[in-house]
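With one protein chain withheld, the remaining protein chains of the complex are depicted in position.
First chain written, first letter: the chains are A and B, and each begins at residue 1.
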């Protein structure tokens, strides 16, 4: 009986002790969606992302921000974690709405991780367009986080679009209307290797290369930008992804996609 | 009896299990004040801040640092977390002592957070003046951390002085002798919105605007610098604070002030 008692107590105790952890984990996975009653608030999403709008930006702030006078209404998409997912999401948003990308800024962030956060500003003549763009982008994030892989040692990111639009053009110099993708490895050493893997795997054009000392905000990433035939861009990315996951896995746990892979 | 026994055991266990957490929390809140017997050591404060003095800087180091030859004695205030609180604290210190601000540098830090740390150097002809400036600044930090609000997703910071002095002038271009304030939001998206809120709420002058791509060290902040009539500056800040706390609250727990609000 004593043994049974001990067993029963152990069970109870472990349940209680593990509970906060389980709750913390659930909290982490569930995108929080709280509301605050402000008309400027559009929503939140994965990656500590927030979406906001201003119907009519104050003229002093407008000037201090260096915005084009054409746009009084702006949509604001900002995140602690993620730049690629947000830029590709914004790319879909400009395709779907009557807005323009007027600013993309990349803080060094990811909350202690190796990459960037983001600040993206949409310009619109009408606040409802700006709001719609932010809504579309927030919704796209679930997809664009699909090929982000992470473990404690670093992360890998792959983005692909069959037809690049103005956000990818502004941020990465992507040729508009063509298939375009990015390959990100962190720590940067992995990024160098999978950039090489990608370009060897398919006949693609290298549009750009970013590394800690240039083209990033001193993040610990190497990023390759590629364009070309749709099948080739995908093939290059898939090859890089396969190698990247293996390499990052040698540094820690098996890297898992943040949401569901789409490439 | 068995149930009582289990209950009693559970109680004991939970007490023991929770103890390290409680201790960790207490440790976190209590500003550590250890001593080390070095005459150069002045003290420590909130935000992983340390205050030091050098009576007579070595000439090679003096030159490598690019200091003005006028000052052989320097006071050093440095922190992992916080730039605004330290600059406004240093502003009071230069008012109160016979010292000058000779350097303000802003690392990208906050220990995985979205903002800056700081390195501030006071110059003095006499080491006792340098020491006094550091002491005043360390003491002011309790107040200047009062309108810093934070949760896991980001932070907000508001600083106000009725009469800007040389530290605010050097760091932010604040007009000396006039009321001056700063409004900080992180992630940067929130900073954009509350900058707009502030300037719409009162008749103030925008002195400057900093964002991840300019004026910050790639931090995930937007910062607005405002000057003007004392009441107007306070009113602008209070309006921004109200909106900021609501917005940051949609991304996580309710943001709480680090110490006690003073604005």
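List of remarks:
Rule of thumb we're sticking to: a contact is a pair of C-beta atoms (placed from the backbone, for glycine too) under 8 Å apart; a residue touches a chain by one contact, two chains touch by 3 or more.
Here the structure is a predicted model, which means the values were calculated and not measured.
Per the touch definition above, the residue from A:112, A:177 or A:231 contacting the chain not shown is A:112.
Contact with the chain that does not appear here is found for just one residue of A:93, A:179 or A:243, A:243. Summary of contacts with the chain left out: across A:38, A:67 or A:153, the touching residue is A:153. Although one chain is not drawn, its touching partners on chain A can still be listed: residues 2, 5-6, 9-10, 13-14, 17, 108, 111-114, 153-154, 187-190, 192-193, 195-196, 199-200, 205-206, 208-209, 211-213, 216, 218-222, 224, 243, 246-247, 249-252.
Residue positions on chain B in contact with the hidden chain: 5, 8-9, 12-13, 16-17, 32, 34-38, 40-41, 44, 48, 50-52, 54, 57-58, 60-61, 63-65, 74, 76-80, 105-109, 111-112, 117, 119, 121, 217-218, in rising order.
Criterion: only the chains that are shown with their structure count from here on.
For the pair chain A and chain B, the distance between mean C-alpha positions equals 29 Å.
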